[in-house]
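Structure provided below as structure tokens; questions to follow.
All protein chains but one are shown in place.
Let's look at chain A:
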Amino acid sequence: MRPILLSGHERSLNQIKFNRDGDLLFSVAKDKIVCAWWSANGERLGTYTGHQGAIWTVDVSPNTILLATGSADNTVRLWNVKTGECVKVWDFPTAVKRVEFSPDGTKLLAVTEKRMGFLGTIAVLDINYGDGQGNFEPQAEEPSLRITCNESKATVAGWGYMGKYIIAGHEDGSVSQYDAKTGDQLENVQAHEFDLQINDIQFSPDRTYFITASKDKTAKLLSTRNLAILKTYPSDTPLNSATITPKKDYVILGGGQAAMDVTTTSARQGKFEARFYHKVFEDEIGRVRGHFGPLNTVAVHPAGTAYASGGEDGYVRVHHFDKSYFDFMYEVEREQMRR
């Protein structure tokens, strides 16, 4: 498995995302630019410039028409993927830590930071696509829904199946389920150790379950329907990101010594590796080295043929899986296949 090294960012990566087809990879970093790459060969397609602060988050609409980014400059921007032009800027009172399109692309959620007297919120914006030929209709100025997190601010959020729920991970290690229509909190589960924040939430392809990555050094698989904890993946380092691989029953976790502690510890301490666990059996089955800083974000190709990781070191590494990855199987799995 030979990685493709994407060195287009000057600062640490914050999020990377494949589009639905998996041919494109978008990356955002603290250096204020958004990069788009061909995932097959690592060639850079272009950049989207305009943000005035570190960009925390990126997402792309289901058919790769629009790109949404959230930044420390307190804005959410909407970009025309094809032309690179910025079609909309929403201003928020605080930084935006996470954006995600609903499965049908009609809505965009934005998680805003708690700061300067403002409570953390999850805002839902309605998205208009126009004729789909690059003529975009004006977007609504105000969010159609605003969920305020009174107890503990949301750090990450995403959409449940059919866009029915909004699932949020909180600073205090809990996970909430909100009704996506009314914004009512339906459930709250202390999935991770108290006061150790959840750094990532990523969904399964059908969005019936999702994985959380927490500072408490574990990743957990939860049911979208009732937030039941299905699986736990323990590691030996704080986790920043986790993803569920389609095609094979694995999960990939990324993390490492917190960036601010790295200089005070030895390199061998860092644990800057992507870790593969078996999704069902919860065993660690492998690690991929390469980054020389903590992994801030991992993402997997929607077809399950490749994965990419973005690190504090400013690099994105794209790995296309080779045969042994697909061949590996537990004896019991093989048995089940035969039946």
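We take it that contacts are C-beta pairs under 8 Å (C-beta built on N, C-alpha and C of every residue); 3 or more make two chains touch, one makes a residue touch a chain; residues count from 1.
The rule is short, and it goes like this: contacts and distances are computed from a predicted model.
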Which choice in "Eukaryotic translation initiation factor 3 subunit B", "Alpha-1,6-mannosyltransferase mnn11", "GPI-anchor transamidase" or "Origin recognition complex subunit 5" gives the name that UniProt lists for the one chain left out? "Eukaryotic translation initiation factor 3 subunit B"
Touch with the missing chain holds, among A:V89, A:M162, A:L186 or A:I285, for A:M162
Which residue of A:G8, A:G53, A:G84 or A:P103 touches the chain not shown here: A:P103
Quick one: which of A:L25, A:I127 or A:A242 touches the chain that's been left out? A:I127
Interface with the unshown chain - residue positions in chain A: 20, 61-63, 65-66, 103-106, 127, 129, 131-133, 161-162, 164, 205-209, 217, 223, 225, 230, 236, 265-266, 268-269, 280-281, 330-333, 335-336
